[in-house]
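Working notes, structure below.
Rather than the whole complex, this shows some of its chains in their spots.
For clarity, chains are labelled A and B in written order, and residue numbers in each chain start from 1.
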(Lines give C-alpha, C1' and ligand atoms only; values in the text may rest on other atoms or scores of the structure.)
Protein backbone atom coordinates (compact mmCIF):
# COMPACT_ATOMS: atom_id res chain seq x y z
CA UNK A 1 0.00 0.00 0.00
CA UNK A 2 2.91 2.32 0.69
CA UNK A 3 3.55 3.20 -2.94
CA UNK A 4 -0.10 3.64 -3.87
CA UNK A 5 -1.01 7.22 -4.68
CA UNK A 6 -4.29 8.32 -3.11
CA UNK A 7 -5.93 10.19 -5.96
CA UNK A 8 -9.63 9.78 -5.14
CA UNK A 9 -10.35 11.30 -1.75
CA UNK A 10 -13.96 12.10 -2.51
CA UNK A 11 -16.56 12.10 -5.27
CA UNK A 12 -17.85 15.50 -4.15
CA UNK A 13 -16.94 18.45 -6.34
CA UNK A 14 -17.85 22.12 -6.28
CA UNK A 15 -19.46 22.25 -9.70
CA UNK A 16 -20.53 20.15 -12.69
CA UNK A 17 -17.44 21.36 -14.52
CA UNK A 18 -15.19 20.00 -11.77
CA UNK A 19 -17.25 16.82 -11.87
CA UNK A 20 -16.37 16.43 -15.55
CA UNK A 21 -12.71 16.88 -14.74
CA UNK A 22 -12.96 14.21 -12.07
CA UNK A 23 -14.74 11.82 -14.46
CA UNK A 24 -11.94 12.28 -17.02
CA UNK A 25 -9.37 11.63 -14.30
CA UNK A 26 -11.19 8.47 -13.24
CA UNK A 27 -11.19 7.17 -16.81
CA UNK A 28 -7.47 7.90 -17.16
CA UNK A 29 -6.59 6.31 -13.84
CA UNK A 30 -8.30 3.08 -14.90
CA UNK A 31 -6.09 2.89 -17.93
CA UNK A 32 -2.98 3.51 -15.87
CA UNK A 33 -4.05 0.84 -13.38
CA UNK A 34 -3.85 -1.69 -16.22
CA UNK A 35 -0.90 -0.28 -18.15
CA UNK A 36 1.26 0.76 -15.24
CA UNK A 37 4.27 1.94 -17.22
CA UNK A 38 4.04 5.70 -17.75
CA UNK A 39 6.42 5.71 -20.70
CA UNK A 40 4.38 3.04 -22.49
CA UNK A 41 1.20 5.02 -21.84
CA UNK A 42 2.80 8.13 -23.29
CA UNK A 43 3.67 6.22 -26.47
CA UNK A 44 0.22 4.70 -26.71
CA UNK A 45 -1.51 8.03 -26.28
CA UNK A 46 -1.22 9.12 -29.91
CA UNK A 47 -2.82 5.81 -30.90
CA UNK A 48 -6.16 6.79 -29.51
CA UNK A 49 -6.05 10.57 -29.68
CA UNK A 50 -6.02 10.29 -33.47
CA UNK A 51 -8.47 7.44 -33.83
CA UNK A 52 -12.07 8.60 -33.72
CA UNK A 53 -13.43 5.18 -32.75
CA UNK A 54 -11.21 5.23 -29.69
CA UNK A 55 -12.01 8.85 -28.91
CA UNK A 56 -15.70 7.89 -28.92
CA UNK A 57 -15.02 4.84 -26.74
CA UNK A 58 -13.14 7.09 -24.31
CA UNK A 59 -16.08 9.49 -24.24
CA UNK A 60 -18.30 6.51 -23.39
CA UNK A 61 -16.16 5.77 -20.31
CA UNK A 62 -16.20 9.42 -19.23
CA UNK A 63 -20.00 9.49 -19.59
CA UNK A 64 -20.35 6.48 -17.29
CA UNK A 65 -17.93 7.86 -14.70
CA UNK A 66 -19.75 11.19 -14.80
CA UNK A 67 -23.06 9.47 -14.04
CA UNK A 68 -21.53 8.30 -10.76
CA UNK A 69 -20.00 11.67 -9.91
CA UNK A 70 -23.22 13.52 -10.77
CA UNK A 71 -25.33 11.18 -8.61
CA UNK A 72 -22.85 11.55 -5.73
CA UNK A 73 -23.29 15.33 -5.93
CA UNK A 74 -27.09 15.11 -6.26
CA UNK A 75 -26.60 16.70 -9.68
CA UNK A 76 -25.28 19.85 -7.95
CA UNK A 77 -28.83 20.87 -7.13
CA UNK A 78 -29.40 23.22 -4.26
CA UNK A 79 -30.81 21.18 -1.40
CA UNK B 1 -7.06 26.84 -14.54
CA UNK B 2 -6.85 30.24 -16.21
CA UNK B 3 -7.12 28.88 -19.75
CA UNK B 4 -9.87 26.38 -18.97
CA UNK B 5 -13.18 27.27 -20.54
CA UNK B 6 -16.13 26.83 -18.18
CA UNK B 7 -18.68 25.14 -20.43
CA UNK B 8 -20.76 23.20 -17.90
CA UNK B 9 -22.30 25.60 -15.42
CA UNK B 10 -25.30 23.42 -14.67
CA UNK B 11 -27.06 20.24 -15.71
CA UNK B 12 -30.45 21.95 -15.49
CA UNK B 13 -32.12 22.79 -18.78
CA UNK B 14 -35.50 24.27 -19.70
CA UNK B 15 -36.72 21.34 -21.75
CA UNK B 16 -35.91 17.79 -22.89
CA UNK B 17 -34.83 19.22 -26.23
CA UNK B 18 -32.26 21.45 -24.54
CA UNK B 19 -31.24 18.44 -22.48
CA UNK B 20 -30.43 16.57 -25.68
CA UNK B 21 -28.34 19.49 -26.88
CA UNK B 22 -26.44 19.48 -23.61
CA UNK B 23 -25.87 15.71 -23.84
CA UNK B 24 -24.42 16.12 -27.34
CA UNK B 25 -22.20 18.93 -26.10
CA UNK B 26 -20.98 16.76 -23.21
CA UNK B 27 -20.07 13.95 -25.60
CA UNK B 28 -18.19 16.36 -27.86
CA UNK B 29 -16.34 18.00 -24.99
CA UNK B 30 -15.06 14.59 -23.85
CA UNK B 31 -13.53 14.03 -27.23
CA UNK B 32 -11.91 17.46 -27.24
CA UNK B 33 -10.56 16.84 -23.74
CA UNK B 34 -8.58 13.93 -25.16
CA UNK B 35 -7.74 15.30 -28.60
CA UNK B 36 -7.05 18.89 -27.63
CA UNK B 37 -6.00 20.16 -31.06
CA UNK B 38 -9.00 21.72 -32.80
CA UNK B 39 -7.50 21.42 -36.26
CA UNK B 40 -6.87 17.68 -35.77
CA UNK B 41 -10.43 17.23 -34.52
CA UNK B 42 -11.75 19.00 -37.59
CA UNK B 43 -9.82 16.62 -39.84
CA UNK B 44 -10.94 13.57 -37.87
CA UNK B 45 -14.57 14.59 -37.98
CA UNK B 46 -15.29 13.21 -41.45
CA UNK B 47 -13.87 9.88 -40.28
CA UNK B 48 -16.77 9.22 -38.00
CA UNK B 49 -19.57 11.23 -39.59
CA UNK B 50 -19.42 8.85 -42.56
CA UNK B 51 -18.89 5.63 -40.66
CA UNK B 52 -22.11 4.16 -39.35
CA UNK B 53 -20.41 2.08 -36.66
CA UNK B 54 -18.92 5.25 -35.23
CA UNK B 55 -22.18 7.18 -35.59
CA UNK B 56 -23.85 4.46 -33.55
CA UNK B 57 -21.07 4.51 -30.95
CA UNK B 58 -21.47 8.28 -30.71
CA UNK B 59 -25.21 7.86 -30.22
CA UNK B 60 -24.40 5.43 -27.38
CA UNK B 61 -22.38 8.13 -25.61
CA UNK B 62 -25.13 10.71 -26.09
CA UNK B 63 -27.68 8.27 -24.66
CA UNK B 64 -25.59 7.80 -21.52
CA UNK B 65 -24.98 11.51 -21.07
CA UNK B 66 -28.68 12.18 -21.57
CA UNK B 67 -29.54 9.73 -18.78
CA UNK B 68 -27.58 11.96 -16.41
CA UNK B 69 -29.10 15.19 -17.71
CA UNK B 70 -32.62 13.76 -17.60
CA UNK B 71 -32.20 12.51 -14.02
CA UNK B 72 -30.79 15.90 -12.98
CA UNK B 73 -33.92 17.56 -14.35
CA UNK B 74 -36.26 14.97 -12.80
CA UNK B 75 -37.23 14.10 -16.38
CA UNK B 76 -38.70 17.60 -16.77
CA UNK B 77 -41.79 16.52 -14.88
CA UNK B 78 -43.90 19.15 -13.21
CA UNK B 79 -43.24 18.92 -9.49
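By definition in this document, contacts are C-beta pairs under 8 Å (C-beta built on N, C-alpha and C of every residue); 3 or more make two chains touch, one makes a residue touch a chain.
Since the model is a prediction, treat every value here as computed from it, not as a measurement.
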Which total copy number does the whole complex reach if 2 copies are given here? 6
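Just so it is clear, only the chains that are shown with their structure count from here on.
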Centre to centre, by mean C-alpha position, how many angstrom separate chain A and chain B? 16
Hey, which residues of chain A end up touching chain B in the complex? 15-17, 19-20, 24, 48-50, 52-53, 55-60, 62-64, 66-67, 70-71, 75-77
Touching residues (chain side chain B, partner chain A) in the complex: 6-12, 26-27, 29-31, 33-35, 40, 44-45, 47-48, 51, 53-54, 57-58, 60-61, 64-65, 67-68, 71-72
